[in-house]
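Here's the structure we're looking at; comments come further down.
In this view, the complex is presented without one of its protein chains, the others remaining in place.
When the chains are written out, they are named A and B in that same order, and each has its own residue count from 1.
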Amino acid sequence: MDFGATLLPILASGLAVGAIYALIGVTYNTMYSTSRVMSFTSGQLGMLGGVLGSLFILRLGMPLIVGFVLTIMACAIVGVVTEFIAVRPVLKSLDQHLYVLSTLALALMIQQFTAIEWSTEPQPFPRLFGLGSGSFDEKFWLPVAACAFTIGALELMQRHTLVGRAFLAVSEDNFAARSLGLPERNLRIASYALAGAIGGLAGFAGGELMLAFFANGGQYNFYGFVPVALGGLGNNRGSIVGGLALGLFQQAANFLVGGVFASVAVFIAFIIVLLAAPQGLFGTSTARRV
Amino acid sequence: MTVETTTSVTGLRNRPFGAARSERWSQLAPYAALAAIAAVLPWIGNEYWAVIGTRAAIYWVLVAGLNLIVGFAGQLAIGYVALLTLGAYTTSVLVAGNVIPAVPLPLAFGAATVIGAVFGLVVGLPALRLRTFYFAMSTLGFATIVTQIALAWKSVTGGGIGIVAPEFPAPFNTPWGFYGFCLIVAAIATWMSANVAHSRFGRALVAIRDAEVAAEANGISKVQFLVPVFLLGGAMAGIAGGLFATLQTYVTPDAFTFDLSVLFFIAILIGGRGSILGPLLGTILLTILPEFAAPLAAWSTFLYAVLLLVIVLAVPGGIADLIDFKNRRPLTDAREIQPQPALLSRVIARQPGSQPLSLRNVVLAFGGVRALDGLDLDVQPGRVHGLIGPNGSGKTTALNVISGYYAPQNGSVALGGATLELGHPESRASHGIARTFQTPRIVGEASVLENVMIGATVTGRATFLETLLALPRRATDERVLKAKATAALTAVGLETLADIRANRLQHSELRFVEIARALMLSPAFLLLDEPAAGLSADEIDRLGSLITEISRQGTGVLLVEHHADLIFAICERVTVLNLGRVLAEGAAAEIRVHKEVVSAYLGA
Partner (left out) sequence: MPTLAPEIPIPGTSPQVLLDVQSVEAGYGKIGVLHGVSITVYAGEVVSLLGPNGAGKTTLLRAISGLLPLTGGRLRFDARDITGSGPRETARAGLVHVIEGHRVFTQQTIADNMLLAGYDVPRRERALRIEQALAYFPEIASRLQVLGGALSGGQQQMLVVAQGLVRRPRLLMLDEPSAGLAPVLVDRVLDVIGELKQQGTAILLVEQLVEKAISRSDRVYAITRGRIVLEAAAATPDLPRRLEHAYFGHTDAAIPPAV
């Protein structure tokens, strides 16, 4: 196989989309950790990161840094809105799975609103730095850098800040955390804001590759969930490994056999792995039902 | 205890004979009204209305099947548009003859039905193992992929350009003719889904949705009950797809957007889970709504989503709840449970068995903690056996091992000579082992009578196909189950609440409902997990007489209970557990004065 012509582009684009999927997976996990809810808005946040970046920087002509900060802040707000509208009201009845419906409804609202008010066609995303070309273009390595930055920042936060430890505590044993007097509700809201920012960062960093397109939301929802399912719920490292593997697999199949069959292959692999290991490849079963 | 006629507590006095028939008519009246409206439509509307009416009918053919999956079984299949797509392309491609020689229209529809059923099952399979959100995601992924394939597989589907849909022969080739045809198919779909819904299959699906653990204890296995419904739902979606193609006259991938999936899904939720009329009204409503609000057409999916959110947060019960006037009538607060143990013989009526239920050397550890550490236990038929001990001593764990929820690492559970399969809760009902739960596990949205009928699901004779087509054995099943459930409710003293939705009952009443449900099996052994918790002193006394009488009918009762006075009042033998082992076992009177037991049980 010709390294320069085939392998390198596969590697570059595979790692890039894989990093985006991995970050969406982290978005799912961050929301899940404090609320035990998987939210369909995770992928939409990624889509918004691309659309808002394009809106602020290209259409409204803001400087890069201002556009970036505004995008992340707006996505964090959407995260908090998710918590208020679609999560908190159904937390009391988690076993009825109403959250699947409430977050799906909110995700559809976000997606439809974007389609109508933004565009139903993919719109260009600004060239951010103009660094690199070919397989080393920034559009390939920016998502990877964003992914590495996020993981590093999350690890630092969990190891070295009290808030980070409190997140871990709430996620491990919500009841014990409440009995200690930890502000469980505020921590949950904060985790949704954080998830929003991570999702927004994924979409912004991947904007040059995936463009500002409303339908990315649905794609991100599914392909971002695959690494979560494979890696085990709430397991960020599993999501990163799963996301990068998924990206490489998908892009290799894309180059070698064509896009549709790549999608089919991903889907079939997803179902088979899940049926064989419902807890994910790195997850553990803990639930007692009776 | 005296047997006296209980006074009516709900205001629904014992109804005269014939009231049941009039109730049946009042149930059918809305459908008759809809049929009448549909029948006069050709005389009052133009051909544009014919298209809208046809579309609503076609959607309903799909939704009627999907409703059993989403509304009844609670499986969140959100990508059902994929099966509509499959059906549409199957008929179009087969009739067009661009792959294999053209086939006649009926045969093409037959093929669409089969392919729909097969893929309905394939899409459904993950639901048998995966958690809700995973299943929702996998159906979503499937929908995305079917559209992509339709776009890319140009030689078969014509890609983005599409393919011509089959045309119907006269007299169905006019808008009103085709409307009539679709109406008939929709009527049949309604009839079939109602046949399933009002049968042991329908009740089992609802039990899987709302009380999965209890469903297993009643012998309802997900595979056995979900697979036929997935096949049916897929088949109906396939047929709907074929009709949809003809309505469109030309089939392209962009006709099958995800918005359609959302529409189907929301129609069911607006309608209300576990109802047929509700989702039917929901489908009609959602089909005609955009026609009235043309300027908002672009926003229709957005509005559907808003509607979905509002329903989930504000009216989880949907339309069906809003039109359920029967359950609006207030119940009187001061109602008493008056069991009539003397009537138990009608329910249980079993030959006194002679085979004990025995546990041998059962070891079960969670992580490093040995919840059961070599437990031996023998429960004799026709006796009440008490199982007591401090918190964490393994009482409920023992119950869960017997009823198959936990598979011990070592040891055996046997009923007489037959060894029971470890860790298979759904297999216990057929062995005649029934149980209740610490927290009553009841289908809140079903009536009390339906809840009790769930207990005898495994004794039904009619197969799914017989049920679907309303063959005679379905009616026999229904009659037998209903009579037995009424008898069981009368025996536990709740017959006046039979028609009430179970989630309106008090906690203590739900405990007796669970016992009635367990009695439906005429169980050889009945496992009761803290049945007295939350009951008043009077209720506990009545519970005691009821349990004693149950054992006199030949049923062995294993009673896990904290109320020491109840244990010593009704148990013949008592086993005391501590740290997963038997601390003492003997006649109740011996145990009552056993110094070590008193100190361990009371904790000193």
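Note that in this section contacts are C-beta pairs under 8 Å (C-beta built on N, C-alpha and C of every residue); 3 or more make two chains touch, one makes a residue touch a chain.
These figures come from a predicted structure and were not determined experimentally.
K.L.:
Which displayed chains make contact with the chain that has been left out?
P.N.:
Spelled out, the missing chain touches these shown chains: A, B.
K.L.:
I'm checking contacts with the chain that's been left out. Which of A:A166, A:L209 or A:I271 qualifies?
P.N.:
Among A:A166, A:L209 or A:I271, only A:A166 touches the chain that is not shown.
K.L.:
Quickly run down the residues of chain A that touch the omitted chain.
P.N.:
For chain A, the residues touching the absent chain are 162, 165-166, 168-169, 172-173, 175-183.
K.L.:
If the hidden chain were put back, which residues of chain B would touch it?
P.N.:
Its contact residues with the unshown chain are 390-392, 439, 506-507, 510, 530, 533-534, 562-565, 568-569, 572, 587-590, 592, 598, 601-604.
Going forward, only the chains that are shown with their structure count from here on.
K.L.:
Provide the residue numbers of chain A that touch chain B in the complex, in ascending order.
P.N.:
Touching chain B: residues 38, 85-86, 89-90, 96-98, 100-102, 104-106, 108-109, 112-113, 116, 218-219, 221-222, 225, 229, 258-260, 263-264, 267, 270-271, 274-275, 278, 288-290 of chain A.
K.L.:
Write out the stretch or stretches of chain B touching chain A in their complex.
P.N.:
Residues 74, 76, 78, 125-126, 129-134, 136-138, 140-142, 144-145, 148-149, 151-153, 213, 258, 262, 269, 298-299, 301-302, 304-306, 308-309, 312-313, 316, 366, 396, 400, 405-406, 437.
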